[in-house]
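Removed from the display is one protein chain of the complex; every other protein chain stays in position.
To keep things simple, chains are lettered A and B as they appear, and every chain counts its residues starting from 1.
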Amino acid sequence: MKLDYSLVTRRTFLNTLFGGWLLAFFSGTFFALGRFAFPTLGKEPDFVILKPEDYLNIPPNSTKPFAWGGKLGLFFRKDEKTLIALKGVCTHMECNVTYKPEERKFYCPCHKGWFDEDGKNIKGPPPKPLEIFDYTVEEDKLIVARKGVKVELPKA
Amino acid sequence: MKFLISLIVLVDFLYISLLWGEDAKPVVEVFPATPIHQYAIYGNLAIFWIGILGLLVIIRMKLREIERVQRMGLDKEQS
Partner (left out) sequence: MNCPRLKDWFGERYDTGALRKYVRGKLLPAHRYSLWYYTGGIALFLFILQFVTGMALAMYYVPHAEFAHKSIIEIVTKLNAGWFFRSLHHWGAQLAIAILFVHLFAALLLKSYRKPRELLWYSGFILLGIAVFFGLSGYLLLWDERAFAAVRVATGGAGALPLIGNFIKAFLRGGIDVTGETLTRFYAFHVSILPLFTILLLVLHVLIVQVHGMSVPLSLKDEPRREEPFFPNVVYKDLAIWLVLLGIVVTLATFLPPEIGQKADPLAAPPENIKPEWYFLFLFQTLKLFPGEILGLNGETIAIILISGGIFILFILPALDSKSRSGQRSPLFTVIGIGYLVYFVIMTVVGYFS
């Protein structure tokens, strides 16, 4: 029953107030629960620090893996003069790639994707080239960083 | 029953506060130590209680309305 001068019935008013307050209350509660259930999703690192002697002297046409956060990184000696650091993760669906020395190409077994020795995607589903990292040797540290990231190491 | 609970809570509180002086075995921090977090927690608790009290007020309003309608006999289906 709605009074003529009233916008809504008493029932509508009460129900809206109740529903609205309940909504606010429980969305707050479930937000807290959600924050707990979804932990801070891991980020990839901006740089990692390795030991130079482990990676600078690998033989030509070979790779050596290193840890890039939780993912695969590869040092690749293309020839006597060129050493590349890249992310060994296929740009298609994030499987790890392997290097095939006989063909001088990187291969992703999940969907048979191929990358050439510069990391460019040449065959199969991968849409983009492999990500190449910058690296420098500072004092006794080999610093591998994402392209464009300036690494400032704290002085010990 | 309520008395029993508050008694247990009080004793727990005293027991835990007595533990503060215990010799230092590594104590795991089961409650954030930084003041900013503590203020956030107590502030959130206050807002939470305001939320609950608001809901209780609204529920009481609804119940009074429902009982008023029921006393008038308006909730029976038209037969």
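A few comments on the model shown:
Please note the rule applied: contacts are C-beta pairs under 8 Å (C-beta built on N, C-alpha and C of every residue); 3 or more make two chains touch, one makes a residue touch a chain.
Everything numeric here is computed off the predicted structure, so don't read it as measured data.
Not every partner is drawn; the one left out touches chain A at residues 15, 19, 32-33, 35-37, 39-40.
Chain B residues in contact with the hidden partner, per the touch definition given at the top, are 1, 4-5, 8-9, 11-13, 16, 19, 25-32, 41-42, 45, 48-49, 52, 55-56, 59-60, 62-63, 66-67, 70, 77.
Just so it is clear, only the chains that are shown with their structure count from here on.
Centre to centre, using the average C-alpha position, chain A and chain B are separated by 42 Å. Those residues of chain B lying in contact with chain A across their complex are 47-48, 51-52, 54-55, 58-59, 61-62, 65. Chain contact summary for the complex, chain A toward chain B: residues 10-11, 14-15, 17-18, 21-22, 24-25, 28.
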